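One chain of protein is taken out of this complex; the other chains stay put.
Lettered A and B in written order, each chain numbered from 1.
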C-alpha cells in the first residue's frame, strides 16, 4: 500500500516481477490449485471467498483426524496462527508432515505474535520447519525478527530464516534474502477489514502452489491483491462495501488491469 | 442450476411441486421454524443469515453439553460435515438421539466426502440412521453412491438409502426412490461463493420442518433458493455482491416471484 498513488516506480527487476503478476490470475483459473487453509475462525469465510473468486479451490478443516487426507490432495498449505488452539496445533503438525512428504509449498502467517509469548515461541518453531514463505505485518515482523521493519531488516530476516519474507505495510516488501521487491499497490481500507491480511496470505499460498519461483509468486500475489484493493476502494463507501467489492474485483481481474495498475520495484537499490 | 435459461419445462408432476415452492416462503414466515444447524465454521454466518432472511430461527451451537437442549426445542436439524471434528461428532450423536425421540426431520449434507475416507465412512454411518433427506453435489454423490450422478443413479441411491436425495448441479435432481424431479433454477455464481450449498441445505431443512411431504419440500426449497440466486445474479457484479444480494432476495421473496421463475419438471420421464 502506498500513500502517494501518483508515483510509479518500475526498475529493471520490476519487469519480470510484473510479468508474474500479470499472468497470475489466468494461471490460477487454468490450474485451479487446491489450497488447504488452517486459519482462524474469523478469517474463514473471506478467505474461502477470495480463493474461489480467484479460481482456486479452498478447504478449511482443522480436525487432526482428517487434515492429513485434505493436505495430501492439496497443492498448497496455509498455516495461519489466528485463534490458535490445541486442535489447530495438532492439525498443523499432521499437515506439515504431509507437506514435507508431498513437497507442496506452505506459507506461515504468524498473526498477532506480538500479543502472546507462547504464540511467538510457536511461530519460531514453525519457521524452523521450512515454510516457503512468511507473510506478516510490521508488529509481527518486529516481534519475530527482533528489529523494526526496513528493506535491510526484511532481507536479513529472509536470509537468516531461509524463507521468502513478505511484509505488508503502506508499501509491501518481499525478500528472498538477496533481492528485495517493493509493492506499492493497495488501499488504506484493507487494514479496516478483519482478516484481509489472512485472506491475502491464502491468496499468496495459491500463487506459491502454481509458481516454482516463490519470490516472484509472492510479489505477484501481493501486487494483484493490492490492485484488487484499489479497484474495490474506488467503488466502496467504507469497509463494509469494500470487503464485498474486493471479492468482486478478484473475480473480474484481468491481466490488462494488473499490468495497468501494478507498482512493483526493487526497493533495495532505490 | 441450468445452462440454457430460455427452456422452461413444466410436466404434470411439476405443477403440484411448483405449488409447494410457491407457498413455501409464506409458510416459513408464518411458522418461523427453529432450525438447529450443526454446520462448519465457514458456513455459519451465511447459513444463519439465509434462515433469518427467509423467516426461520437459526441456532448453531455444537457443544455436546448444550446441543440436546437446543435440538429438543428445534423443529428441524441440519447435520453438515464440513470442518468435522471430535466435538461435532459428539454433538451429532446427541442431537440425532433427540431428533429420534422428538421425531423432527434432519438433513445430511456430506460436505467434501470425496476428500477424506474417514469422513466418507462417517457419512455412510449417518445415512443408516435415517435422515429425512441428503443434499450433496456431484463429487460427493459419486463418492457416496459409487457411481456418477444421473436421474437413474439418484433414484437408485434414494431407494437404497431410504431417504430423499437432492443433488445440486447445473440442474438439480430430487428423488424419493420413485419420482425424480428436476429443478432448473439457479446461477453459476452460486458455486463461486463459499458455503452457498451449506446455506441451501439449511434452508431445505427449514422447508422439511414445516412440510410433511419431504419430497415436495426438498424440491420446493431447491426451487426457491435457485430463484433467489437468479434474482441476486441480476443485481450483482461478482460473487461478493452476489452473496449479499441472495440474502436480500430471500427476504424480499414473494409467491408470485417464485411462480414466475420456477422451472421444475419430472426429469425421469422426460
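Definition applied: a contact is a pair of C-beta atoms (placed from the backbone, for glycine too) under 8 Å apart; a residue touches a chain by one contact, two chains touch by 3 or more.
If you're wondering where the values come from, they're calculated on a predicted model, not measured in any experiment.
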- Note on the structure: Only one of B:41, B:80, B:163 or B:201 touches the unshown chain, namely B:41
- Note on the structure: Among the options B:17, B:53 or B:94, the absent chain makes contact with B:53
- Given A:92, A:193 or A:209, the correct residue touching the omitted chain is A:193
- Query: Footprint of the hidden chain on subunit A, which residues?
  - Reply: 40-42, 45-46, 82-86, 112, 115-119, 192-195, 236-241, 243-244
- Note on the structure: Hidden partner sits against subunit B at residues 41, 44-45, 48-49, 52-53, 58-63, 65-66, 69-70, 73, 87, 243-252
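We adopt the following convention: only the chains that are shown with their structure count from here on.
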- Chain-centre distance (mean CA atoms) for subunit A and subunit B, in whole Å, is 34
